[in-house]
Structure formats: structure tokens, C-alpha cells
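Complex shown without one protein chain; remaining protein chains in place.
Going by the order they are written in, the chains are A and B; count residues from 1 in each one.
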Amino acid sequence: MELIDFFWIIVKATIVAVALLSFSNLAVLAERKVSSWIQGRVGPNRTSIPILGAIPVIGTGLTKMGLFQPVADGLKLLLKEDPVPAHVNKFYFFLAPIAAMIPAVTTVAVVPVGQIIENGVAVPLVLADLDIGMLFIFAVSALGVYGMILAGWASNSKYPFLGGIRSSAQMISYELSMGLSILPVFMWSNAPGVESGLSLFSVVQNQQFVWGIIFMPISALLFLVSIFAETNRLPFDMPESESELVAGFNTEYGSFKFGLFFAAEYAHIIVGSGIFAALFLGGWHPLPFNPMGWELQPSGLLGALISMGIFLGKTFFVVFFFIWIRWTLPRFRYDQVMKLGWTMMLPLALVNLIVYAIVFAFIDMN
Amino acid sequence: MAIKKIERKPLTLAEKSYLPQIASGLKITLKNIFRPTVTLQYPEERPEIPEGYRGVPTLVKDPNGREKCVSCQLCEFVCPPKAIRITPGELDEESENAHVEKGPKEFEVNMLRCIYCGFCQEVCPEEAIWLQDTFSVSGYTREELVYKKDKLYELGGTLPDDHHKWDKKKAAENSGNPH
Partner (left out) sequence: MSEEQKDDGLISVFIDDEEVRCKPGTNLVDLVASVGQEIPHYCYHPKLSVSGNCRMCLIELGMPGRDRATGEPMLNEDGTPKIMFFPNPAIACGTKAGPGMHVRTKSEMVKKCREGVMEFLLINHPLDCPICDQAGECKLQEFATDYGKGYSRFVEQKVVKPKRTVLGPRVMLDDERCVLCSRCIRFSKEIANDDVLGFVDRGSYSTLTCYPGKQLENNYSLNTVDICPVGALTSRDFRFKMRVWFLKETPSICTESSVGVNTLVASREGKIYRITPRRNDDVNDTWMPDSGRMLYKEVEADNRLSEGGNIEQVPAYLESDKLAYVGSAKASVEELYLLNRLSRATKSVANYVVGRTQEGDELLISNDVNPNTRGALSVGFIESLPGAELSELGAKIDSGDVDTLVVYNEDLTAAGISVEQLAKVKIVYFGTASNATSEAAELVIPTQSVFEKEGTFINQQFRLQKFLEATPGPAGVAEDLVSFSRLLNHIEPDTGKLETAEAVWSELSKEVSMFDGITFGGLSPEGVQLDGSAFKHLPFCEGKTLHYEPAVETVEAEA
């Protein structure tokens, strides 16, 4: 590999990582804003930056929208005292937030965020268009749970420990149905004669005619619920469950280390939303139902931007959906989470898989 | 004790799946997003203080500028959290209010203790202590939040006097009656 290519990859990776973290920061703001709207409140509208915030319309408008709030939040997390309790296992205690953050940022590498049509050939806008994209995602994102288990264990304290245990149990329970739920998607994209592997790009391209969610609604539902569980979002936020476990696995954490957990959670959500958008919402395909297969995007840079916009729009809608659900549903009881995972989701995923396998077999026979 | 057994209707499949309920919940929260907010932008916007609001207890003066309080200490007596502390004193013989004889030398309301019950206003025979519209109390020290007499009069201002009890008394004292 030439040095220049390597350099480009570094630049692109940095851009993507920074973008992801910025989005996760904005997602925090979105969470606060949406929750306040749902509750009839206004949300953050006070934080301002001295000179910028004083600009008549733009500055005051941004202040009103709370756009300076993430800066303040981030600064606060950075500058606060970082206490390390005496009873913790220091090495793992420090390792845990890093272990939580890395998978969240890594998985984004294989998520295609758009396409660019060059000479009639669609090329994905992705850091690494791996054949085994989905497998990579499963493999890496499952590592995220180590962050929580480590945090729970290294904290050497009962509430974090319970949170860590719950997190791992929940991860195991839902990983299965999550994997099973998307098998039909890849079965479909790997129709006889097509070599798309587990690449997300080809899955998206496959949905040009119709979005996955339309002909595989059960899969979509199972996958969606599973990401909720995987990202520890309400109503599945067992590891944290404030009302029971203080703050769950991150009880003993503060300042920047807590900030890493916090950012990782939202990065997870964004990546999860992106994958959902790619798998079931047609990625950058604007129409849910396009039987004629119209190519709706121009080629070149403009088309790339449009496709990226569409993809990000869908992703943000799913993020919004995450938030929306959080402020609508109460938390499950722990046993209910387990029961749902093992007695409902898993059988349903199996049945779903078998049904689609049979259906695809019939289609392929014809 | 009779126990009544109530037959629960078995849940339908849709109900068991819980999804319609989630959908209806989402509908409600979505509706809420588009409803106007009820938040009052506090320091800029102020709530409308209704009549009879019980804010901070204040001392008031009558239209002649006379302090109405005669330090009878009934409010101190009735105050449930013992927030009021009065040091009674005799009014100066030379002052134009000498006919009232008694007034508070010191009058302290400990705002950290006050529970805004309004008993002091209710019990006051001179209508001198009023819970008015001030509701925002803040300070850096505990001492600061023990409101002294001058602060209480500053907050209270002047209220009309419906009875002119002491004015009438002074007039009678000045005119006297012949015998």
C-alpha cells in the first residue's frame, strides 16, 4: 500500500470517528430536547458561548436550540474531578471505559453511509467495504459488553457488579435472536448467482426495489428490539436501571471515564440506527417501494451527497425513534427481559428464519 | 371476609404482543411533542401572582409612614416553625407616634425557617405583617436570610389603613374631652 493511501485512510477514519462522536454528542442534546418536548418542557436553551452566542439571530437562535449545550456538557465531563475509589481494581477500572468506547467507534468502519456512482458503477461510501461486514459488526459490537462487565467487576461494589452481570446476561440473550433475525436478509441478498457475502453495501443495493422492512417486518421488529437490548436503551436498560442500581455498572465512575461510557452508549445507538437503516430502511434509497427500479440519484459528487443525506436522515429518524421509545415506555423488570428474550424473541426468530428459508427456497426453485 | 374472584378476560394475541399498546403510547408522546410547552422562562418571565398569595412575610407602614407593628409578639407566638423573633421596645417620647407607645426594636424573620403558612398575618391585630408577592428568597449566608426590620419594611412598603385606629386615638388625645 502506498503511503498516500494509508494517509487517506487515516484522514477518512478520523473524519468518520469525529463525525460519529459529534453525532453522539448531538444525540445527547436530542435526547434532552425530545424528552422535554414530550414532557411539555423546553429543554436546554440557556447555554451560550460568549461572543458567538451574542450574535443577534444566529447566536441567540443556537442558544435557544441548545446547540451549545453539548459543548458545555463535554467540557464539564472533561474538567470535573476524576475520582478513583480506593477499592477498585485500577487496571480494569481504567480499561473498562476504553473497552466500551472502542467497539462503538470501530463498527462504524463497515457501515456504508452512501454511494457514489462512478461510470455507472455504484461504489459504497464506506471506510472498509468488507465481505463479512455484518459479521464484523456482530463480532466487534459484542465486545462492547466487556466494557460494562469489566466496569461492573473492577468497581468492586455491589451495584456496578449487578449491572455488569445483567448486561452480560442480556447481551447473551439477545445476541442470538439478533443474529437469527437478520439471516433472512442475507439469505435474500445472497440469492443463487449473487456473491454479496455479508457486506452491508450489497444488502442496501438489494433494497432498491423494496425496503427490507416491507417484506421482512418480523425480522425488522426482532432486530430493532434486539438493538434496543444491545445498546441498553430503555426499556431494556437493565445494566443501568437508575431506580434499582443507582447507576448500574458506571456507579463508581465520574468525569471523563463516565463521559466515555456515555458517549459510547450514544455511539452505539447511532451505529445501531445506521445498521437498521441499511438493513431494513433501504439505506440511501429514498422510496420504500420502487418496483421499476428507477435510479433516482445522479452520479458523481452530488449523488453521493444526496445518498449520504438520505442515509443519515434515516439514521437520525431511527435515533429519534430510540429516544421516542425511551420517553414512552417504562423499564421492563429484569425477569421480563429474560423471559422476552428466551421465550418470545428466540422462538420467533427461529420460526421467522425457517419460514423465510422455505419461502426463498420456493422462489429459487422457480 | 368475602373473597370475590374476578374472571380476567384472556388477552388477545394483539394484546399479548404488546405492540398496539406501544403504538398507542408512541402516539400520545408524539402528540405531546407538538403541544405548546408549559415552561415559564423564569427570570425573564414571571408568574402572575394571584390575589391572596402567600409570599415572604413583610412589615408594612400605614399611609402616614408609621410602622404598623406594635410588637405585640402574637405572630412570634403563633409562628409554627418559630421563624419570627421580636425584641419589643418603647417608642421615643418625642416622636410623633409616641401615642402608640410600643414598637419593635428589632424584628427578625428567619426565612430559612419560615413555612409561609400565613398565621402571622392572620393573627396580627394591627394588620402590620403581610405575606406579599415576593417569593424568591436567596442569599449567600444564613445571616443574610434572617430578614431584619429594615429589610422587612423595604419589602413590605405601605398598605392602606382601613381603621385609622391610632390616628383617631391621637386626635382624641390632642382634643381631649372637657370635664
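Definition applied: contacts are C-beta pairs under 8 Å (C-beta built on N, C-alpha and C of every residue); 3 or more make two chains touch, one makes a residue touch a chain.
Owing to the predicted nature of the structure, the values given are computational and were not obtained by experimental measurement.
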Review point. If the full complex is used, which shown chains touch the chain that is missing here?
Key: B
Exercise for review: Have a look at B:R54, B:R113, B:K148 or B:K165 and name the one touching the chain we're not showing.
Suggested key: B:K165
Revision key, fill the gap. Even though one chain is not shown, chain B touches it at residues 70-74, 76-77, 88-90, 99-102, 125-126, 165, 169, 172-173, 175-177, 179
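Keep this in mind: only the chains that are shown with their structure count from here on.
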Revision key, fill the gap. Chain-centre distance (mean CA atoms) for chain A and chain B, in whole Å, is 52
Review point. If you look only at chain B, which of its residues touch chain A in the complex?
Key: 19, 22, 25-26, 28-30, 32-33, 35-39, 41
Exercise for review: Using the touch rule from the top, collect the residues of chain A that touch chain B in their complex.
Suggested key: 34, 36-42, 221, 324-325, 327-329
